[in-house]
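All protein chains but one are shown at their positions in the complex.
In order of appearance the chains are A, B and C, and numbering begins at 1 in each one.
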Amino acid sequence: MYTLFDFLTHTKGMTYIVAGLLLVCFIPFWQFLTEREKHD
Amino acid sequence: MSHSTMTADSAAEGRGGLLTPFNLITGVILAGGAAILVLRFVKGLAATTNLTHTNPWGLWIGFDVMSGVALAAGGFVTSSAVYLFGMKEYKPVVRPAILTGFLGYFLVVLGLLADLGRPWRLPYPFIKQAGPTSPLFEVALCVAIYLTVLFIESTPAALEWLGLKWWRKVVGSMTIALTVLGLILSTMHQSTLGAMYMITPTKLHPLWYSAHIPVHFFVSAVAAGLAMVIVEGMISHRAFHHQVQITDEHFQRINIGLAKGAAVALATYFAVKVVGLAMEDEWHLLLTGWGGWYLVEMLGFVLLPCLLFAMAYRERRVLLARLAAVITVIGVMLNRFNVTFVVFNWDGAPGERYVPHWMEVWVTVAFITFAVVAFRVIANRMPIMYEHPDFKGMH
Amino acid sequence: MPRCTLLAVGLVASAAVAVGAAAATQAPVRPIPPSTTVMTIPEWVGELERPVVEFNHAAHTDALASDGCTTCHAMVEAGLVPGWAPLRDLLDRDAWMDRAHDGCMTCHESRTGPTGKRGPLVCGGCHVRREPGVSQRAEMAWDYSLHARHDQAFPEKCETCHHVFDEETQRLVYRKGAEDSCSACHLDRDEGKNLSLRNASHTACVGCHLRRAEGGETTGPSLCAGCHDAQAQAGHKRLEVVPRLQCGQPDRGWIGAEGTRAGMVAFNHLGHEPKVSFCSDCHHRGLQPCHECHTLAGAAEGDLVTLEESFHRAGSQLACVGCHAAQARAVECQGCHRSIPPAASQRSCVRCHLGPSRAVAAPDTLPSPPATETVLPPLPAASDDFPEEVVISVLAKEYEPAKLPHRKIVARLDAGVRGSPLAAAFHGTVERSCAGCHHRAPEGTVPIPCRSCHGEAAAAVTDQPGLQVAYHRQCIGCHQAMGLPQQGCTDCHAAKEVQS
Partner (left out) sequence: MTISRRGFIGGVVGGAVAAGTVDAATVEHFDGYPGRYGLLHDTTLCVGCRSCEVACKQVNDLPPYPGQPVGDMSVYESERRTTDTCLTVVNRYREAEGTTPAVYRKLQCMHCNEPCCAAVCPVRAFEKTPEGPVLYHADVCMGCRYCVMACPYYALAYEYDNPITPRVMRCTMCYPRIKEGLQPGCAEACPMGAITFGRRDELIRVARERIRKNPERYVDHVFGEHEFGGTSWLVLAGVEFSELDLHDGVTHESLPAIGTSYLSVVPLVITIYPGLLAGFHAFTKRKEQLAREEERAAVARALEKAGAETQQKLAQATEKAKKDQEKAVKQAVAKALADQAKGGE
């Protein structure tokens, strides 16, 4: 990799995908976390 | 169809059929706008705009996109307040605010379609080739998703109108998730709109350029959103008075509460701007010509409405809050115009200054008119200003 | 809502004031007239609260014309004391300020000028905040002509100005034959009784001029502008024939201080005299030999400038090399010297260092050096080797071949050399001028064609221009540097007729 531009294209692209996935994963995690609240 | 909707419909359209003065004026504005847009796609941007190679962004970006997004911030601000922070008394303004937000973002897209060189390629960043280093890519991504979010958030009114109870329940169960998503997306793209200017330290006047410009944009958008909710309420409560269910006293209490929020938002905005001056040591610039213009913006359109809002809250004066809201809305628009084309290229730029072409102004006015008409049509039919009797207490 | 209205009005008004204050635009540097003194506040006074006073001396001399200079200045035996005497000996900040303010204010209160106008009585009247300015004051232009006019006015009365300080009697005395320049003793600042050059010259010159004027005799100027205004200087009477100022200097001689190894320099003092305005142009601190201050290793009294540097500093007008290089910047020399710096080669050392080394011979054992005036032979007539015109046709594409008036060009360069004894002496030969264009050819040989080095395209690595570029740079560069108008394309080669 020779230019900052190439580096940023690579890293920022990955970051978007990773962050988006993590956001989606938060929903099942939240549900898993609070699942048993209702039984109380 | 409920009883109240029927009254609303008949009240709005029963008088004098289609040939009301309102309809005539809007018709002329919309037809003119359509004609100009046709010209734009036949003769090119050169025929309808005053854009130059040096000033490639003009009114369509400065108003439709930059101001439009900021003024549509009321949607996420009110829905977050009600659904995430439990301020239930503001619920009556959430639906109109979300509808305003949706229409605002729709305007942004319309403006972009007019302004882009090849508008049919608008989805290219997502389907053809992404440019993740671009702040504009981030804005596009957020706006696209947020527009969808706003659409879903405004469907309950339509579903209630259509009586689709099951669907209404499904959407209702998503409220919290949608509100969180809306807040995330808004924080991101409201600030990134400002970040778009971080690459132009040589072109944007240093009083407006700042390493904190994303924060400036976000905080001012919160203030603009709150002010816009007050302004929109002021107009719609007069226009749809017969639909409104809440008492005048409740509505005034909401306005006063919004004024408090707006006062704090504007004070915060003023503070971060002043901190920006200190951080980049720009005090001496205040004594230049552009510094005077900056002071007009900061004192006349930030500090003044902030103090007016504060007074309105202390003394419970709704009219004063409305005056402050109007000043705030104008002030945020002024800021976006400044950044986009007034103090942009302030020094050393080749060629002449950009002044919007009358056709650009017309198209912008036509877009606003379109949004107003859409709001009217929707509010006349769907439960926007009131709670649907069959769905009372749901969210 | 009266409170809100007030608030709004206040805010908008303050914004408007800010806009107004900001309307200031960039002005060109403000000129301060020669007759205005920017007060020099002694350093020990420290930081000032108000802007420094620009003292309009001319306004005061006008207003006090009838009262005379002694209203403010003390007249002593040596002349008129510059500056306001009461401030002289104070060293206390408050006392200094009080006395200065009292002095000015008392006078402003009690006197009116001829027009009945008073001087300012409020702080801001004198302490005016201004854009930084640049004084238009010209340095006093003392020259051979002025010296000769004073000499003629006071024949054989050198003691009027020239004196030395006798340590034994602690008095100023005149010593015949030991006259030195003022700057030999009077330095940049007052040291005890020894005044700075500035104070000494103002005391003596202005004092003498005033006394003579009082006695009704013709005399020189006594107001600022008389000496320090460029226009007034231009109006000074100049002798048509300035007699040579004799100070025991040789016409020619060998320069070579003890300890130097380089060959001694044959120096034509007589030839240099008409080229400078006064002795002090070179002898900038008295008439003693250079090496007394500028020692071989450098010494404090010579500002650490070594002897070698004192002659060779390229940027200094006081050094031989610096002054000669400045001569080469004359327009008529720039044709060649824009690209060939003077004294560029090793050979140029011996142009000056003609004699044997001081280590071998003392200057006084050598015969006087030869006269260095060089008489150049006339420019040869046109021949095959020295063509009248050269036609350059190798590259003609869009334009007709260029016709180069070869002999005319050489004559132009040669005329500049002949017009200057310095250039003639240093060039030595007529052929030296050829090198301005034929820059790689050994002197005296028939030059090789340009294209033998300059190829069609430029060579980026060696930064050697291509043939076309070489021609254009040579011709246009020279025309630019010598201020010749012919710089357009068709001035050299006509445009080809477009064939339809």
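In this text, a residue touches a chain if its C-beta (ideal position, glycine included) is under 8 Å from a C-beta of that chain, and two chains touch if they have at least 3 such contacts.
Just so it is clear, the structure is predicted and the values come from calculations on it, not from any experiment.
Under the definition given at the start, what are the shown partners of the omitted chain?
A, B, C
Touching the hidden chain in the complete assembly: which of B:26, B:148, B:187 or B:252 does that?
In the complete complex, the chain left out is touched by residue B:187.
Who touches the missing chain here, B:172, B:201 or B:389?
Of these options, the touching residue for the absent chain is B:201.
Who touches the missing chain here, B:134, B:148, B:252 or B:268?
Answering carefully, the residue with contact to the hidden chain is B:134.
List the residues of chain C that touch the chain left out of this view.
Listed in rising order, the touching residues are 24-26, 331, 334, 457-458, 460-461, 463, 465-466, 468-470, 472-473, 476, 480-483, 487-490.
Tell me where the left-out chain touches chain B, residue by residue.
40-47, 49, 51, 53-54, 56-57, 84-86, 112, 115-119, 121-122, 124-125, 128-131, 133-138, 140, 176, 180, 183-184, 187-188, 191-192, 195-196, 198-203, 205-206, 209-212, 214, 279-282, 285, 287-288, 344, 346-351
In terms of residues, what is the contact footprint of the unshown chain on chain A?
1-9, 11-12, 15-16, 18-20, 22-23, 26, 30
In this text, only the chains that are shown with their structure count from here on.
So how far apart, in whole Å, are chain B and chain C when each is placed at the average of its C-alpha atoms?
So the centroids are 67 Å from each other.
Roughly how far is chain A from chain C, going centre to centre by Cα mean, in whole Å?
73
Can you list every residue of chain A that touches 2 or more other chains, as numbers and ranges?
Answer for chain A, listing residues that touch two or more other chains: there are none.
Which positions in chain B are in touch with at least two other chains?
If we look for residues of chain B contacting two or more partner chains, we find none.
If we count contacts the way the header does, which residues on chain A are in touch with chain B in the complex?
So the residues of chain A in touch with chain B come to 5, 8-9, 12-13, 15-16, 23, 27.
Which residues of chain B touch chain A in the complex?
130-133, 141, 177, 184
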